[in-house]
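One structure follows; several queries about it will come next.
With one protein chain removed, the remaining protein chains of the complex are shown where they sit.
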Amino acid sequence: MATERIWKTIENGPHALDPFLHPVSIKNYGQWQYHERPRPGVLKHVAKSGDVLYTVRAATHRQVTVDIIRRLCDLADRYAEGHLRWTVRNNVEFMTSEAANVDPLIAALEAAGHPVGGTGPSVSAIAHTQGWLHCDIPAVDASGVAKSIMDALFHDFAHEEMPNRVRLTTSCCEINCGGQADIAVVVQHTRPPRINHEILANVCEMPSTVSRCPVAAIRPTTVNGKPSLMVVEEKCIYCGACFGACPAMEINHPDHSRLAIWVGGKNSNARSKPANMKLVAHGLPNNPPRWPEVSELLKRILAAYKAGGRDWERLGEWIDRIGWKRFFQETGLPFDKFMIDNYRHARVSFNQSAHIRF
Amino acid sequence: MATERIWKTIENGPHALDPFLHPVSIKNYGQWQYHERPRPGVLKHVAKSGDVLYTVRAATHRQVTVDIIRRLCDLADRYAEGHLRWTVRNNVEFMTSEAANVDPLIAALEAAGHPVGGTGPSVSAIAHTQGWLHCDIPAVDASGVAKSIMDALFHDFAHEEMPNRVRLTTSCCEINCGGQADIAVVVQHTRPPRINHEILANVCEMPSTVSRCPVAAIRPTTVNGKPSLMVVEEKCIYCGACFGACPAMEINHPDHSRLAIWVGGKNSNARSKPANMKLVAHGLPNNPPRWPEVSELLKRILAAYKAGGRDWERLGEWIDRIGWKRFFQETGLPFDKFMIDNYRHARVSFNQSAHIRF
Amino acid sequence: MSDSQQSKPDPLQLNPTPMLDDLENGPWPSFIKGFKETAQRTGKTMVRGVLDQLNYSYETRMGYWKGGVVGVHGYGAGIISRYSMISDKFPEATEFHTMRVQPAPGLHYSTKALREVCDIWEKYGSGLLSMHGQTGNLQLQGIKAESVQACFDELNQAGWDLGGAGATVRTGLSCIGPARCEQACYDTLHVHGKVLSYYSDLTHRPQLPYKAKFKFSGCPNDCTNSIQRSDYAVIGTWRDEIKINAEEVENFIAAKGLEYLVNNVVSRCPTKAITLQGGKMVIDNRDCVRCMHCLNVMPKALSPGDDRGITLLVGGKGHLKVGNMLGSVMVPFMKMTTDEDVDAFIDLVDRMIDYWSENGLDHERVGECIERVGIQQFLDAVGLEATVEMVAHPRDNPYFKAGDYTVESEKDAA
Partner (left out) sequence: MSDSQQSKPDPLQLNPTPMLDDLENGPWPSFIKGFKETAQRTGKTMVRGVLDQLNYSYETRMGYWKGGVVGVHGYGAGIISRYSMISDKFPEATEFHTMRVQPAPGLHYSTKALREVCDIWEKYGSGLLSMHGQTGNLQLQGIKAESVQACFDELNQAGWDLGGAGATVRTGLSCIGPARCEQACYDTLHVHGKVLSYYSDLTHRPQLPYKAKFKFSGCPNDCTNSIQRSDYAVIGTWRDEIKINAEEVENFIAAKGLEYLVNNVVSRCPTKAITLQGGKMVIDNRDCVRCMHCLNVMPKALSPGDDRGITLLVGGKGHLKVGNMLGSVMVPFMKMTTDEDVDAFIDLVDRMIDYWSENGLDHERVGECIERVGIQQFLDAVGLEATVEMVAHPRDNPYFKAGDYTVESEKDAA
């Protein structure tokens, strides 16, 4: 491929939008009136002009291929006037003004292996990350965990039976690129990094590795006459941040890198303010290819939420109402001392009151 | 007084209680059924036995004298079976089972200069501190500020017209021995300490002074060949903690030590959890003998609370309901950048949401 | 005013205090009036000197006391010594020390005992008192170092002991509780007495990293402000159901109206544990967090349950250096009925004080110490189980040393 380069880069940033918008979107741009959900996976938006736009939402694998994309394009050409879009949760959406297109499109999507759902009070697709497939620091696979969980929770993707939307994320290292969610599955390391002194000096910039540590546990040292780094194990909180800066700080381990479950994250401002998610289980084994312990737990949490949550109550809001004590009782999860914060703002999370449920 | 000492100390701790309890208290100890408030300043407790105990609560100066106490004892002997007690807010309480004693007792107390009140939804006496009368680090007088404020708020001590109890404190240095309250008046320093290098080495233990600083702004140095301390002014937050450890760290200044107003502190668990109070005004001048700017502001805040608060709503709960924006609007106080936290847990107090009142 | 200190032969004649005089006006009791009265009656020149210096403070807007070391035999705390920094100006105010005396729990007195205190105090001291200090001491204000021991001995013979100061256990404070209050869930007064007597040695002799305060409130109304103002806040509570007197509920509704009940009780319950069902007020006790509100509004109709005890919150204190701290739950529930219960409580607190004594930095309160070492370590050290009641919510960051799961998993892996 060492041919001479003649093209001069155009630094345009995001691709131009206009050619990609559905014609009905263009016509009614910013002039929408309301929407309805005729069935799970389908939205019906009505514009002030009276125009109607149906949206069919379907699951994808996120880790897709040109073959899959071309098949989706075929469907878009046939049923959605040559346009399609993705949601922020890796679902694909087809829009059409033809009500008659909706059912055949759904049938075709499901036939092609793309279940329709994820709207309204359902469990939408997991926002997940790279994992063993691509990242340089993962302790687990992301696509595999996501697939396993969604297989287990499939009914609730295709049905709108939850109290409110449920957003899940999974992250393949403690850094948590998946972000906050109603329920998140995140890697949790359980011991300090083992330092590979052989390679350290060659592969790592030491000062930036030192400064990457949130608790200043890394110090310069000399090993076998070579400059290297050491970890003050009492200080280290096993976060793995140093591993991102320096591959010699070997934090991953098939047994010691485990999975933790977090609940109650919320980004929307609806009713309650956005909230960070909280730790409710840890020490789950890293158990490919199906990580059954994880799905099992998620099912338990969702079952309790489904049974107890009131309409419009997000998972964290449900817990706020019934109290954390009952959350642990109703899910059967054990509370333990590690769930009490001991980091920077720990005090803020203590029960600074005599308010107690007995 | 250099006579030979013959007494051997008995380390008993608190004085024995039993001889001090009112006989009706002893008889119905732990067997109370309910209470009523027949009028401001008077409580009527009814025991399961049917016994009734009236309490008359009256203001004192806190900074009292043997003459004043003996006069109160006279009244207790006459109207309260020889017993009296103080509340945690420096009010004196007389208990009697004789309904007939109540009115004459009130009359006698008021004649002696002890107004009756402070019960129920009133403004009870200020919890105040030592001030120029006694402490070694005050920037203001405590008794004088307290007297001035209570003169100004007197009506609301004697009447129960507030939405709920109002607790005030004043503190004569930033250390705030007065503690949290619905409204607190606390000294606020506005520049770093000036160091008296002449005396420092003689009067201060340097290491403990250094470690007293919350932000590590104090460093050892040498001045005129003598070991002394210096303050890194960029770091210093003018708290005056060092002055408590070392009188050479001269933080007090007639102009630069000013008064700040804090609102919304709450210790009780009723309804909402206990809460820390928040800064709403600062830079008020230190203006003896009456500090009129302070009383003026307190009156404004209390007037807004009285007008807008719902029954049982403590001051902070009222603000929680209407929002801080309206609190500042309704009191006419200006919000400024210093009211945004920039200390350790600052982030926790930021508006981490799109919830905004316009 | 500097000339106000010219030789004054008549001890009953006060000097002009123009700044202070204004404080004699107004409806609120005037401490200046009181001071003048006592000065003039007794001719105690110390009081005159103090008034003069105070007036000078009002004029210059600065304080003029400095500390020193004054004590009584065998004790290392209890006297707050005050020397005037400007005794050249106000020689009569040269010394003005305070004796911190521990009152009875609940700040109860008999007139007999209180008159006795007044007499001793007039004999040795200035005749000025502060009733009471914010921590709960009866403060006898204004005595010379030379009189302190004799004064104390006489007080001690009458049953009074000194309180704490500096790095000691401090004088405690308790609400009136069972002596008069229908909400009291334990005997605040006797527990206060017992606990503080037990800690006498630590009260009198500084041996701790810093101060340690106890406050005893009979219920979550917390009339002693224990949650913010004490390291060990002992708050009464109950574990079973709120007691409902159905007839009195009816009476309440009849008297106040249903709307009042809805707006002031039902809708004010912080956890919505109260609902109206068929016109009746129903409490789901599983959701009740013992906030006290409904009991406060309807004291005749509602009362704390029968299975009573205390919640212990640890770590309350002022804002030095970490920002204000409210105590947080360390023991959700503990019985506090029998002497053995009190002993068990003391035993637990002993372990906390021991841990803090060994691990606390100089001038570090127990709450700060827990925050610094991490609560896990503290719980392990004092032998407490972590429970969900200790937190408002579980942690929201992954920065913890999770347990070691090796054993079983390595078995699996093998």
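Structure notes:
Read from first to last, the chains carry the letters A, B and C; within each, the first residue is number 1.
Note that in this section contacts are C-beta pairs under 8 Å (C-beta built on N, C-alpha and C of every residue); 3 or more make two chains touch, one makes a residue touch a chain.
Quantities reported herein were computed from a predicted structural model and do not represent experimental measurements.
Touched by the hidden chain within the whole complex are the displayed chains A, B, C.
When the whole complex is considered, the residue among A:P104, A:P220, A:P254 or A:P334 that touches the unshown chain is A:P254.
Listed by residue number, the positions of chain C touching the unshown chain are 319, 323-324, 396-399.
In the full complex, chain A touches the omitted chain through residues 1-3, 5, 7, 9-17, 19-22, 25, 29-30, 32-35, 45, 53, 55, 59-70, 73, 76-77, 82-88, 90, 92, 95, 113-115, 127, 129-141, 143-144, 147-148, 150-151, 154, 157, 175-180, 208, 211-214, 239, 241, 247, 252-255, 257, 265, 267-274, 276, 286, 288-290, 310-312, 343-345.
On the side of chain B, the interface with the absent chain consists of residues 174, 176, 186, 188-191, 214-215, 236-239, 254-256, 258, 260, 264, 276-280, 282-283, 285, 321-326, 328, 335-343, 346-358, using the contact rule stated above.
Following the convention adopted for this analysis, only the chains that are shown with their structure count from here on.
Using mean Cα coordinates as chain centres, the one most removed from chain B is A.
For this pair, chain B with chain C, the centres built from the Cα atoms lie 12 Å apart.
Counting partners per residue, chain A has 347-348, 352-355 as the residues that reach two or more other chains.
Those residues of chain C in touch with two or more other chains are numbered 220, 222, 227, 235, 270, 290-291, 322, 326.
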